[in-house]
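Structure, as structure tokens:
Here the complex is missing a single protein chain, while all its other protein chains stay put.
Letters A, B and C name the chains as they come in the text, with residue numbers starting at 1 for each one.
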Amino acid sequence: MASKTPVGFIGLGNMGNPMAKNLVKHGYPVIAYDVFPEACKEFQDLGAQVTDSPADVAERADRIITMLPSSPNAIEVYTGANGILKKVKKGSLLIDSSTIDPAVSKELAKAVEKMGAVFMDAPVSGGVGAARAGNLTFMVGGVEQEFDAAKELLTCMGSNVVYCGEVGTGQAAKICNNMLLAISMIGTAEAMNLGIRLGLDPKLLAKILNMSSGRCWSSDTYNPVPGVMEGVPSANNYQGGFGATLMAKDLGLAQISATNTKTPVPLGSQAHQIYRMMCAKGYALKDFSAVFQFLREEETL
Amino acid sequence: MASKTPVGFIGLGNMGNPMAKNLVKHGYPVIAYDVFPEACKEFQDLGAQVTDSPADVAERADRIITMLPSSPNAIEVYTGANGILKKVKKGSLLIDSSTIDPAVSKELAKAVEKMGAVFMDAPVSGGVGAARAGNLTFMVGGVEQEFDAAKELLTCMGSNVVYCGEVGTGQAAKICNNMLLAISMIGTAEAMNLGIRLGLDPKLLAKILNMSSGRCWSSDTYNPVPGVMEGVPSANNYQGGFGATLMAKDLGLAQISATNTKTPVPLGSQAHQIYRMMCAKGYALKDFSAVFQFLREEETL
Amino acid sequence: MASKTPVGFIGLGNMGNPMAKNLVKHGYPVIAYDVFPEACKEFQDLGAQVTDSPADVAERADRIITMLPSSPNAIEVYTGANGILKKVKKGSLLIDSSTIDPAVSKELAKAVEKMGAVFMDAPVSGGVGAARAGNLTFMVGGVEQEFDAAKELLTCMGSNVVYCGEVGTGQAAKICNNMLLAISMIGTAEAMNLGIRLGLDPKLLAKILNMSSGRCWSSDTYNPVPGVMEGVPSANNYQGGFGATLMAKDLGLAQISATNTKTPVPLGSQAHQIYRMMCAKGYALKDFSAVFQFLREEETL
Partner (left out) sequence: MASKTPVGFIGLGNMGNPMAKNLVKHGYPVIAYDVFPEACKEFQDLGAQVTDSPADVAERADRIITMLPSSPNAIEVYTGANGILKKVKKGSLLIDSSTIDPAVSKELAKAVEKMGAVFMDAPVSGGVGAARAGNLTFMVGGVEQEFDAAKELLTCMGSNVVYCGEVGTGQAAKICNNMLLAISMIGTAEAMNLGIRLGLDPKLLAKILNMSSGRCWSSDTYNPVPGVMEGVPSANNYQGGFGATLMAKDLGLAQISATNTKTPVPLGSQAHQIYRMMCAKGYALKDFSAVFQFLREEETL
């Protein structure tokens, strides 16, 4: 184990923290960096080396994973004044697990390639719980020959590592999945709410949908109506799960990709606006299935 | 078999024809009526009695099934000048398998009840193929004590007979399912189209969605993208299946129910408009999954 | 003045009350009816005859104006057990100023015609203030030869009486106007809100829109942003004006008409849903321009 070469990890937030810990658990010496120094402390105690900048990480590790909140952060970490590219070694493997605009992934890949290194986008699905349990799904885009090298690291953190195609397709897969998820969740909430108001019992309606063509993950695995299922956010006042703001962020990325490719996404676009309104009405931190709650509120005079 | 009491059947169109034939196959003497006399001819040859009006059917049978294209037709057949109610016998069981506004079902139920008879709404899911094969799903609303009597007949025509609650809830269940179906179908079409334009292989994308939270019946059983699945309308130029105009009709019913109950259905409402536009662009008779085709057309200058 | 023949008035609510009073002011003996007896009391004091049913009104007056809240009420008042048609005299002129589904207006017209009387739809625009001041706008549908007879009465209550065409076109005109109004109001609210968040001064932005192609009644006469104009509901905490629920009702009628005629109304339909959601979030009784307030609420974590 001691012979494993170190792996850099940049971005130790809610998701990055448990992911990096799983690397440590698998015996990889971790070279850590986060813009908030206190986020690194815990890793110092675990024996990781903590550095002062992304560039420093690149100096000491030739395999680096980044997990950042948004496109501008990713651009800064890679191409900024103290960014990875300032000191990246030739042949390094840089894996970005952030969820960002696929066009930005492609830009970063070009810049990385110019330095003689390799870039792959590998966004995850599954939340903090899956990150802790090490059973995230990684959707990976990049040169196929490098996929095995990436997989070696990613399997320490996830149970599913899927190769999607050229750079940017990992992001594309994630964005498309989450757009469809948002649409079917809102659709499920609308259908359940309408059925209830028309006199149907929610459990019975869910059962009928789930044996019919309306069936979807949102209806059969993550039903948004309290009382229909156990162990889901709707059973727990929409605590935990995947926050409405995060969904709104992903839908924003889907919009940008759709606009760039001139792809009509009428429901995706409307889903984005609904989450936008919902976040402004006090549901920002609730699980995204709380859209049922948002839509069920009744008119009172 | 010969001892079975006759069953009336009104409405022998695309759906009613094979449904009534299945009753005949199960040994029920059928008393038939259709507004188009030629629709009855085939049944005369099968030994059914053909009558001149819904009232005549009601005179000769105390169990009647109706299968009609829209709310106004149902109102006419039940309460019109020569309607069922003119001659319905006390204690008769009237089962309406049309897909109509649940509020209309409730009105009809009240009128039927005044005559001392019983009304149940029992719309179907599954198309002409399922009607022929006798494996429709019936969603039944009405007094629970009468459900067994209805089920005896409906199981001749369907493999799934679900009790949904009071009168109108059969319609409600069907409308809610189809609204959610329309939404997830359009969502699947948008997500697949966006993914393809972002460089993903359609089969791979479908596989990823189906193992993730975007999974739905439209993605895993009835995928709208040609080449992804076999034996579905998208593999056959969107022939057969469930026509876009029929989906538009059901979405219109969902809108009316939502408006009557002041239920917000932002995506259901937009799905309705999209099918409306699609029908006007030459897709009226195509399967409803052709929305993928409708959305994928590219801008050309 | 005393020689004027009596005019029946059915429906003495917020709008009907001041309208009927204006008829009295113009010297018409009024035969009044309302489903709530207390609504008639005031008219008794003004010398009007108060009756027990719409049928009684029809017995005593051969010109009748009805002002009712919804389609079912109108159907009841005309065709119910004690409805106008029970005792209507041949040649009577029945003017319905309710805002209802144009298809219902046509049905009522047919029923009235069978009794040898004349029906016109004449919905109003302008709220309670305009009703009091006698400067409503009437949009009138019906046989053109009867328009002058209708106009004689309607000019007592309105300053603008427009002939729109056959029966139902009065409703159609009103519904189309209000649908466009709702759309441009929401559009104005979105544009103003976006501009403000991008750093523009609201007054300046309104000025620019009003001299450009974005100009509309909602931007130049009824601006929804507090501080931009005086004497409008936005200057008074969205009190008064045209309530959001009333707009939601009219948009519901537009949807029904659009569904019946298979007309795609993607923005009209979305506007309906937005007012639906808004009414459920505490804005039901606010002026419909409060949609600016609804949309401007910011996301907070």
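The working rule: a contact is a pair of C-beta atoms (placed from the backbone, for glycine too) under 8 Å apart; a residue touches a chain by one contact, two chains touch by 3 or more.
None of the values given here were measured: they were computed from a predicted structure.
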| item | value |
| --- | --- |
| Selected from C:75, C:133, C:156 or C:208 as touching the chain missing from the view | C:208 |
| Hidden-chain contact residue, picked from the options C:153, C:173, C:248 or C:280 | C:173 |
| Chain B residues that touch the omitted chain in the full complex | 245, 270, 276-277, 279-281, 284-285, 295, 297-301 |
| Touching residues (missing chain, whole complex) on chain C | 102, 125, 137, 139, 160, 162, 164-166, 168-169, 172-173, 175-181, 183-184, 186-188, 190-195, 197-201, 204-205, 208-209, 211-219, 221-222, 254, 257-258, 261-268, 270-271, 274, 295, 298-299 |
| Interface residues of chain A (partner: the chain not displayed) | 248, 252, 255-256, 259, 262-266, 269-270, 272-274, 276-277, 279-280 |
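Here, only the chains that are shown with their structure count from here on.
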| item | value |
| --- | --- |
| Proportion of interface numbers common to chain A and chain C (over half same, under half different) | same |
| CA centroid of chain B to CA centroid of chain C, Å | 37 |
| Where chain A and chain C are represented by their mean Cα positions, the distance between them in whole Å | 50 |
| Residues of chain C engaged with two or more neighbouring chains | 270, 276-277, 279-280 |
